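Right, one structure below, let's go through it.
Yeah, one chain of the complex is gone here, protein chain that is, but the others are all in their spots.
Take a look at subunit A:
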Amino acid sequence: MYGKLILRNAKRSIKDYLIYIITLTLCVTMFYSFLSISSNYYHPSIGVQYNLNILSDAMKAAICAITFLLLFLIKYVNNYMIRRKQKEFAIQTVMGMEQKTTATLFFLETLIMGLVALGMGIILGTFCSQFITAMLLSAYGQPFQLSWMLYPDTVLLTIMFFTISFVLIGLFNIRTIRKIKVIDMLNADKKNEPHFKKSKWMPIITVLFSIFLIIMLVTGISKMYYYFDTRLPFSVHLMFWGNILIPAFTLVGILAWIFLHKKFGFSKLVIFLLIMALAATASSASVPVLQMKYYLALGTGTNNSYMIFLLVGLVFIICAVFYLASNVITSMKEKSLQKKYYEENLFFFGQIISKLKTTTKTMTLICLTLVLSISMFLIEPALNGWVSGYLDTRSVFDVQVLSQYNKAFDIKELPNTNYDFVTEYLAENNIQIIDDCSFSLYLPMAEDFHQRIKWSFPVLAISLSDYNHLLDMRGLDTITLDENEFTTQWQSIATEEERNEFIESHSTVRTDAGILEMASENASDAALGEYLYNNYTDVVYVFPDEICKQLLSVNRNRAIKTAEPLPYDVAIGLQQEFERKFPEQPEGVNYYIRTSTQQINSTTASNFVMQASMTYGAVVLLIMCFTILALQQLLDATHYKYRFGVLRKLGVDETHINRLVLKQLGVWFGLPIGIAVLASTVFGGYFFNMFSSQISAYIGAEILAVQILLIAGILLILLTCYFVSTWILFNRTIRKE
């Protein structure tokens, strides 16, 4: 009998469960498709030099951490279902069913829905995992191949994870339902009319913001005290003073308000703070920009703390905007009678204002989460492209060996080795060497050996023949130099201006073997790896061989090109062997070995984990926001049913009611999403602007644009999904008899 009741209930209320099923299905899909990569049965064709084990453990950890957010969401959706079904529970209980049985029935009903969602989610997940595989293969630089497969261990893990969470939450629900009084259940939809009072949330935020202002003021003053210099450019002056005067003025304003609060309402204070927060955010944002532009010395961590100030400012701005939104709409309504009394606008304004007033906190949190999610989406391709672009410029040779002299203080310690054991090790492992170049890096002036100040580190030099050998190994054209001529080789990260500035001021260079003139071909940025350059410099001189013979050799490097890539375990073995021979020392010359296999493996794996978990996290956050937005509207459905009923009785057409519903849902979804998109555009623009040189060097604007379009696509699809289902459910509720 009960079995029949459950099945029939489930079938009948499948539309009521629409949101529940959609949310759960999306959760399962995401979980399954991302987890499938860590499956033991997952063997995409990515080549011998890769090892996926590093990846799968990190992936599992990342996914599980993010999935805890999902549990919270499932609980929230369950609460909504309980509220929706209370009347039904009441009738069953009044009829004599024990409350325990009612609760169990509900539990089984949700379990059925959950299992349906689980099944659909896994099916959808196998589709979606193709995208993840595509992402993985492109991360490892392999062509995409379709591989249809159900991974038994992932399926099992997914089923276990979700069944356990359904059961846990279900048991919790049983407890909740058993505790509700029958009379409260019966009257669930006859709640007292809500009080449209503003919440206490904003005053608390204001107090926190004041504390933040004090911190900002103190930081500003201490930076001014330690680092200010009158010779700095005007914009930097402005930055220093702005970071002191803006928080100071704002604090004075708050103090003044405390004395005058009877005259000026709290909203006036929030408006003032909003304007000041905009100013404070702009002035915090200028710090990293100016620091990078003028290489300002501001002490360690300054950029980071001002980035945090920037974020706090943004958060406060969003809070204030939401707090003021209802005021703005109210004043908009009051200002124009034409608007106020146009058709059913009165009703529409009433709906929006009352909802905004009672849910400022939720809306603000949703908006902030959306900003976080969109920013993650935006930054993710940039970081990812950055890392993999960096990898390309770094792992240019199969094996690179290098030494660094900057912890050595005696010229006698300087190395003169060809690292022959590397050759032996490779031969033992049947790795064929195609090309090999051992070379020295020289100091133009031997006296600079002791020059160890960060910003005046000497630029090193390489001999022409070694340089040409390296170019040849990379398959690039070689160069020629006349006697007493030199040229420069640049790291790709150096900007055009830096290069020009350097070339202009270094038309000649003084060496221990005489003065050299700059050649007409004065600069190259061939990709020769990052180990050619001295610390804190982006450039190396290329001198004729005759000159170099007379100079002090400080670093001894070697680049090897092998017939095929080193297998993963050979690379690890080589590294261990090398570390045994040349252990890292606190003083003296240090030696390092870099194999491209290892570099690619660790970078690609960590890069992929970062990319995948950021995408996963961002989508999960998006789903959470949209679900909560949708449920916010549906939770108050009984109120809405009553209100729209009154409209109908007053003689409003159905077409007008439909339009009102669409308008209301449009504002409800549009407001937080609009503000979030705006805020993340500002943030993203700032981010891209600040790192524009790295982005153009490692990623390229086109790829970035494609990524951003992709994000917009995902956002739009999810939004449409949720908007339409909310709309359907909303119409159902307000029309239900």
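We take it that a contact is a pair of C-beta atoms (placed from the backbone, for glycine too) under 8 Å apart; a residue touches a chain by one contact, two chains touch by 3 or more; residues count from 1.
In this section, contacts and distances are computed from a predicted model.
Trainee: Determine which name in "Quinol:cytochrome C oxidoreductase", "Tetratricopeptide repeat protein", "ABC transporter ATP-binding protein" or "acetolactate synthase" the UniProt entry assigns to the undisplayed chain of the complex.
Mentor: Going by UniProt, the chain not displayed is called "ABC transporter ATP-binding protein".
Trainee: Among A:Lys75, A:Lys361, A:His639 or A:Lys663, exactly one should touch the missing chain; which is it?
Mentor: The single option touching the absent chain is A:His639.
Trainee: Touching the hidden chain in the complete assembly: which of A:Gly350, A:Pro458 or A:Gly573 does that?
Mentor: A:Gly350
Trainee: In the full complex, which residues of subunit A touch the absent chain?
Mentor: 192-196, 337-338, 340-347, 350-351, 353-354, 639, 643, 645-646, 648-654
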